[in-house]
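Moving on to chain A:
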Amino acid sequence: MPSLLAELTPVASTSSKLGYPLLTFLVFLPAIGAFVAMIVPARRPELTRAVGYVTSMATFGMALFLLTQFDTNPLKPGYQLLEDHSWIGALGVRWTLGVDGISLFMVALSALLFPIALLASAHISKPKSFTIWMLLLESAMIGVFLALDAVVFFIFFEFVLVPMYFLIAGWGHDNRRYAAMKFFLFTMAGSAFLFAGILSVAFMRQHSTHVLTFDVRTLTDWGAAHIHGGTAKVLFLAFAVGFAVKVPLFPLHTWLPDAHTDAPTAGSVVLAGAMLKIGAYGFLRFAIPFFPQAAVDLAPLLLVLAVVGITYGAIVAAMQPNLKRIIAYSSVAHLGFVVLGVFALTNQGISGGLFTMLSHGLTTGALFLLVGMLYDRRHTYELSDFRGIWKAAPVFGGLFVAATFASIGLPGFSGFVGEFLSLLGAFLTSRWYVVVASTGVILAAVYLLWAVQRAFTGEPDDANRATPDIGGREIVTVLPLLGLSLFLGFYPKPVLDRLQPSVEALIHHVEQNSNYKAPTVPTSGPVAAPGTGK
Partner candidate 1 sequence: MSARNLLDLAWVIPALPALGAVVLLVFGKRIGERAGWLATALMTLSFVASVIAFFALRSLSPDARSNVSQGFTWIQAGTFRADFRFLVDPLSSTMTLFVTGVGSLIHLYAIGYMHGDARFSRFFAYLNLFAASMLVLVLGSSFLLTFLGWEGVGLCSYLLISFWFERNSAAVAGKKAFITNRVGDFGFMIAMFLIFQKLGTLDYSALGSAAKLPQPAVTAIALLLFLGAMGKSAQLPLHIWLPDAMEGPTPVSALIHAATMVTAGVFLLVRAHVFFDVSNHAGTVVAWVGAITALFAATVALVQNDIKRVLAYSTISQLGYMFLAVGVGAYSAAIFHMVTHAFFKALLFLGAGAVIHGMHDEQDMRRMGGLRKYMPITAGTFIFGWLAIAGIFPFAGFWSKDEILAKAWFSHDYALWVVGVSGALITAFYMTRQVWLVFYGPERWRDDAALVQGIGDAHEGDEALAGAHGGGVPHESPWTMYLPLVALAALSLFGGFIDLPFTNAKLNVLDRWLDLPESHLASSFGLGLLLSTVAVAVGVIGIYLGVRLYRDGLRRDGTDPGVERLGGFAGVLQNAYYLDLGLARLVSGPVTAFARFLSDGVDRAGIDGAVNGIAAGARAGGGTLRRIQTGLVRNYALGIALGTVLLLLYVATRMTF
Partner candidate 2 sequence: MIALAYPDHITATYYLVLAAILFTIGAVGLLVRKNTLVMFMCIELMLNAANLTFVSFANALNDISGQVIVFFTLVVAAAEVAVGLAIIIAIFRRRQSVSADDVDLLKG
Partner candidate 3 sequence: MEAIVFFVCAAAVIIGALGVIAGRNPVHSALFLLLTLVSIAVLYLQQHAALVAAIQIVVYASAIVVLFLFVITLLGVDKEEARDDAHPVQRVAAVVLGVLVLTGILVLVHGNRWVTGSRSARGGLGPAESGNVQTLAKSLFTDFVWAFEMTAVLLVIAVVGSVVLARRSGHRAEVTAAEPAAGERTPA
């Protein structure tokens, strides 16, 4: 009988150029923090909070270090800092971690959002358990993006639900029980299909090669090469359902508004900022690479859903009387752009999709933070209750308008880069979808500006006249997000450069294993050398 030791000793030496397993640290650091918080006595809330800040900040620092360690050499599109240990030998499950351009920034984003979310909820009740859940959630989130073993991925994918469930159910608002339950069951139902899909692929491979592994790389190569036709389509759909719920894609989105509306601020920030990205990430990491042909064949379906999500989400958002619901539905629309870009299967599209994921995390995160501050003051989300807040709290108003335009996707903010690229990329392969989707650009302005006008403008009424403006701590939580969004709006290069190799590799993979050929555009040199005349 193998000993516990044998279970955990590395089998394949980590090909990380570092001497130590950075990624594993990254995954477990928050969990350790959670453990520490657990043993801190509950009557010392300030200690617990300190633990929370320190751990999450440390994690963020580690993530930054990861960014520096990431090799940007475009000739090396593969996974980096690989770690590979045997875990559940009997089931062929291995502890395999790795990072590539696609996951890199999702990790960074998650690591960035958590300290902010914690800081934003400094005055929350029951800080101990709150911190514990948040840190566990962070571990799981980072794990999702780093796992290269399908089952490990699924484990994190599923485990994410638990802390989130408790965050919503424990610190949410009026209807939190319903919302939390809905969130949990919805996602779990979706993941059932995903789980079935993962197992199916692995065992199909085992039947033909007599080796059982859930290693994403292996399954990618094998699945793309050996699963064809109807089987591939069915499996692709199984994966798609699982991820579509998370994204969420129309018509599987109705858990999102409820979850957001009733979640605490921190919950909403993390949910929108990081968790929704798991869905799109899953498409890029599993569904498309495993079944390229099926992805190509079924792309129209996903594109239609994406376009519907963009327009429908926007229209429904416009009709909401509740500010938080509006932002929630705006997420549906934004993620629609992501999926549109992803299933354009062009470089610009996928890059744009990924970039939108990143920027949506920043802008929507900022919006949720601001709405949360408003809630702290007015204890409501109803638009009609905020009349004239802008005048009463100018700093808040200014920041909110800035966040609004960032979310609308005004050039100069990161949102534009993402949306523009994904639309551009999609335009090359599926023109008319984009024509419809671009109306989302108009609609975004409609519902957000309308909301701002309905909510904040005008003379403040008695209830709002005395509303205190936001303070230093609160500004500190929002500014990084908006600043980063602004920076990436003008200088997205650092991100895009790191995305490119992986994106190129993915497209190449799809082209290799399907009848799809990425469209080409005439190459009349990008720009004339400076100074040459017309």
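Regarding candidate selection, all candidates are chains of the complex that A comes from, given by their letters.
Throughout what follows, contacts are C-beta pairs under 8 Å (C-beta built on N, C-alpha and C of every residue); 3 or more make two chains touch, one makes a residue touch a chain; residues count from 1.
The structure presented is a predicted model; accordingly, all values stated were derived computationally and were not measured.
What touches chain A in this complex, out of the candidates 1, 2 or 3, is 1.
For chain A in complex with candidate 1, the touching residues are 182, 186, 251, 253-255, 312, 315-316, 318-320, 346-348, 351-352, 388, 390-391, 401, 405, 410-412, 416-417, 420-421, 423-425, 427-428, 431, 434-435, 438-439, 441-442, 445-446, 449-450, 452-453, 456-459, 490-493, 496-497, 499-500, 503-504, 520-528, 530-534.
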